[in-house]
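With one protein chain withheld, the remaining protein chains of the complex are depicted in position.
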Amino acid sequence: MDVTFTKEDLAFRDEVREFFATEYDSSVAGSLNLATISDGACYKDAIVKWQKKLHAKGWIAPGWPVEYGGAGWSITQKFIFETERGAAGIPAVIPFGISMVAPVIYTFGNEQQKKKFLPRILSSDDWWCQGYSEPGAGSDLAALTTSADLVDGEYLVNGHKIWTSYAQYADWIFCLVRTSKETRKQQGISFLLINMKTPGISIKPIVTIDGRHHLNEVMFEDVRVPTENLIGEQDKGWTYAKALLAHERTGMAEVADSKRAFSELKERAKYEVNGGRAMIDDPLFQMRMSDVETELMALEYTELRVLAAMAEGGTPGPESSLLKIKGTEITQAIQELQLQLVAYYGGGIPSNVQKDGYGHAFAEEARCGYLFGRAATIYGGSNEVQRNVIAKMVLGV
Amino acid sequence: MDVTFTKEDLAFRDEVREFFATEYDSSVAGSLNLATISDGACYKDAIVKWQKKLHAKGWIAPGWPVEYGGAGWSITQKFIFETERGAAGIPAVIPFGISMVAPVIYTFGNEQQKKKFLPRILSSDDWWCQGYSEPGAGSDLAALTTSADLVDGEYLVNGHKIWTSYAQYADWIFCLVRTSKETRKQQGISFLLINMKTPGISIKPIVTIDGRHHLNEVMFEDVRVPTENLIGEQDKGWTYAKALLAHERTGMAEVADSKRAFSELKERAKYEVNGGRAMIDDPLFQMRMSDVETELMALEYTELRVLAAMAEGGTPGPESSLLKIKGTEITQAIQELQLQLVAYYGGGIPSNVQKDGYGHAFAEEARCGYLFGRAATIYGGSNEVQRNVIAKMVLGV
Amino acid sequence: MNFQLSDEQAMLRDSVARYIKDQYNFDTRKKIISSEKGMSTESWAMFSDLGWLSIPFSEHYGGYGGGNEDIAVIMEELGKGIVVEPFVPTIMLFGGLLSHCGPNKISADLIPKIIEGRCLGAFAYLERQSRFEITDIKTTATHSKKGWCINGSKSVVLNGSNATHIIVAARTSGGQYDSSGISLFMVDADTQGISILPYGMMDGHKAANINFDGVIIPADALLGKLDGGMKFVEKIMPQVLIGLCAEAIGIMAVLNEATIAYTKTRHQFGVPISSFQALQHRMVDTFMAAEQARSMVYRALCAFSEGSLEVENERMRSLHAMKITVAKSSKLIGEEAIQIHGGMGMTDELNIGHYVKRLMTINLMFGDGDYHQRRFNQISYEAA
Partner (left out) sequence: MNFQLSDEQAMLRDSVARYIKDQYNFDTRKKIISSEKGMSTESWAMFSDLGWLSIPFSEHYGGYGGGNEDIAVIMEELGKGIVVEPFVPTIMLFGGLLSHCGPNKISADLIPKIIEGRCLGAFAYLERQSRFEITDIKTTATHSKKGWCINGSKSVVLNGSNATHIIVAARTSGGQYDSSGISLFMVDADTQGISILPYGMMDGHKAANINFDGVIIPADALLGKLDGGMKFVEKIMPQVLIGLCAEAIGIMAVLNEATIAYTKTRHQFGVPISSFQALQHRMVDTFMAAEQARSMVYRALCAFSEGSLEVENERMRSLHAMKITVAKSSKLIGEEAIQIHGGMGMTDELNIGHYVKRLMTINLMFGDGDYHQRRFNQISYEAA
């Protein structure tokens, strides 16, 4: 067992710290904070600007194979990078392009597709979104009905996707579509890349309980998609998507971000006072904090164990579902404490009131974080489905 | 809404208190405490002695119809009696005769059976035990296979009952037996009363994880039972048993006993000290205590609501399962805190060490209470089955 | 011993339930909360006509003379409709304080107006720093030639922007946390020196931050005795907490019903999700949580009923225990309602999130679960 850092690791850590400190300047950070997140264009610009800097440094897609632009890092280096990113309060790279569609493209796509799509993903010139869920097919993904029929050498796509994050910014969408009606519903599904500017696509915003617009419905009405946008073989899309799902879940532990959120919580608990006593000195609140923090400390090592096993050539098994379940539960638990901390002020002081100095500096962030955070246990395969997955693998039933 | 006590209620309360204070003398109490519970004969004698006093007063079976010996109490009086009993630390009447088989006998039995059995149940001259569970049929009660075949005008009983509490003291056992093999497994079951002295019955003790002997296996090998011991109609036993089950569960809230146990816990927490500070002053332990106490305070009123509804002519529905689930969970939670309180000493100081003054006055009680207490969520229809019952009734699926 | 409503109470319940069913559906509510006032003056007038606004007030003022039970009956039904009109701030806080301070000139003047729906009230007690300690008050009221002069800032004043009158809790003596140096003052909302910053709460209710900058009010605006304000606040607290918790159990009932109904219609993997045992058991837990919360409201009602034999300490224990239990049950039921509704539960369009947000706000009012648990521990164990 060995998790100590080598001299090279330490040098790398210093380089990462230095890069974040220099490049993630306050102007980028300012555009990414919650006060402006409702301004979509501004938010997208800031994200893209930052991701281009990461790209220039060669750090945008450390997980990719080196030949396509990956960084060739060891597990330890990846861990260091993530830890430092979280500690610096820098948002993770938007996953839809870099970590979701790209691995499918470089694993199952043809050369032309790799050449066409990968560079623009790396450079953040294309913003991708995910077209999996449908109104009738949530956690039961394979029940999807959006159809793609071959007509005149093109796919004619009709259907209705839902819960699509940030479709309003997207240039491309990767979709699971039904290309034939087999008896087993996992069969007959294909993996299709669709340009969002294609005629026939319309977007309908979904406002969530935090009052904001993150999600969308995406409707396809006779949308024509060239066959060159099909990944791999027709009707084999489920296989490609499945490979991606375990990958996706592994990334959902979000340990570095939870560590950051927790340290913010701790900081804030020093200044929130009840009857003259700081909340951080309140034994009950301390216990609520350590209940979460110890879970997080454990999860950090659970994730390391999974990563180390993967580095040894293993594939993520039920452990990836564990990371997703525990990761999202911890994220939510921290959000609950953030909300508890701001007390009444979590009830509803908008940012303009904050600016007037009457309000509470992080009340809105806490409220919206908590409310939108409820989705974490629903999306990406609900935690119920993840438990089914583990049950199947662990129990062997 | 009215739960205030009338003058008559208060006078009744005083009478109950007076009776308990005078009649439940320390010699009885002494024989019932845990140090001697392993001495079976002594335990049984003490119980019977006390129950005979209750009988003499007319208070042994307050829930029975007055014509058979019930007390004709109002809900409020029953509540007062139970509350005072718990507060005085007096054990509840052993349920198998008074609250389990007797209601079946006076509701479904014939005149001869009523005359024969009810008086000796009231007087505690007969000790009853319950023959429901079987090795292959635990929570799935209706899967039982013990057979009773009519041969020469008698039932010939063969089979194997398990988890039979205090069978070692019992004069009679009431059994569910299979009298015909219908397709629906609930059919073909009969309700049979069997004298424990009948040849062919053998008892095998089951030692539980607390190291004690409460439970037994009861084996029947060609046991001859007269047909006059059949309750109601042959093959209709499931109906009788079911009526009894909801009744049984209602009694499983054990609020009065939990209140007593909790107040003992509170008392003990004043004298258990960690680093010079009494545990009752420790904020974490306080929170553990109030987590349980508030649940108990709620359950007390949930029980009152169910009782009040029953008094208005309602029958216990899914609420009886709620009382069982919450009641047993609270009982266990208090036992956990008792064990937590004695710390190391819960690990294993037997009573002889206590007597030498080295040990810990209630460590053994806490340990055995916790360990045997694990059974509370298993027996009487496991809490899983109770949840199924509520799901069915509440969800209507 | 019975837990049944009287005939009058049953009529009251049916009256509120019918109104909400017929005239206050989710779309109507949506329009109301997106209006500038954030409340419907028509609804309020109707509440007055139906007699609801008179319930807790003494016959002496033209009220119905009702008690905690009657309030609980109304509040549970209002909860089922997540009604945003200011019943709590106007009737229970403002009106409650007036009732207890009186009889005096102000109560004789204003209570009849409240009943008629012509006076909307607010109680300004919270400040930026005070969190759940009501006694943490920095706003001051000092003697002036013309009466009293009030200076300070109040936060999250419920109904603060619509109120015609505001009762202000201000420090008249003692240090920042002293409970004995707080006095209550009646202030017209349009008095000079008051600036009001209104905003919508997440539950759709309107609140405001209110700044008092040298606000001069007459000497007889003092309610009750000087430095004796907390006594009145303590007096209204049982009814306020019971009312809020009754509202909460109304909401829990709606959420649990809606969730069960949804699981029967929502199909996944070819079957209704109500058939999944794991979900069934969790819905049993939410059912039990709602029952336990209801029992606690009943317990508190009994503890504070006339003729209750409970000693003061036991009454307060019931009150705190109620708020603790309601907080825990609310959290479980609200989170499960969203989770089991899946993506749909996350949308602003569906009513589920709105019910949950009202539960969350109730949890915050007058101390969250942890706050009450600390208090409960104090009077249950530390004093023991």
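Labels for the chains are A, B and C, by order of writing; each one numbers its residues from 1.
One rule holds for everything that comes next: a residue touches a chain if its C-beta (ideal position, glycine included) is under 8 Å from a C-beta of that chain, and two chains touch if they have at least 3 such contacts.
Computed from a predicted model, the values in this text were never measured in an experiment.
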Chains in view that touch the one left out, judged over the entire complex: A, B, C
Chain not shown: contacting residue from A:Ala46, A:Val218, A:Leu244 or A:Leu322: A:Leu322
Candidate in contact with the missing chain, chosen from A:Ala143, A:Met297 or A:Ala361: A:Met297
Interface residues of chain B (partner: the chain not displayed): 133, 136, 138-140, 143, 162-163, 206-209, 211, 215, 272-276, 282, 284-285, 288, 339-340, 343-350, 353, 356, 358-360, 367, 371-372, 374-375, 377-379, 382-384, 387
Hidden partner interface residues of chain C, rising order: 276-278, 280-281
Touching residues on chain A - with respect to the absent chain: 1-5, 74-76, 79, 266, 269-270, 280-281, 283, 286-287, 289-290, 293-295, 297-302, 304-305, 307-309, 311-312, 318-319, 322, 325-326, 384, 387-388, 390-391, 394-395, 397
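Quick note on the criterion: only the chains that are shown with their structure count from here on.
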Chain whose averaged C-alpha position falls nearest the assembly-wide average: C
Most distant chain from chain B by Cα centroid: A
Whole-Å gap between the CA centroids of chain A and chain C: 39
Centre-to-centre distance between chain B and chain A (centres being mean Cα positions), rounded to whole Å: 53
Geometric centre distance via CA averages, chain C-chain B, whole Å: 43
Residues within chain B bordering two or more other chains: 283, 287
Per-residue overlap in chain C, given as positions that touch at least 2 other chains: 373
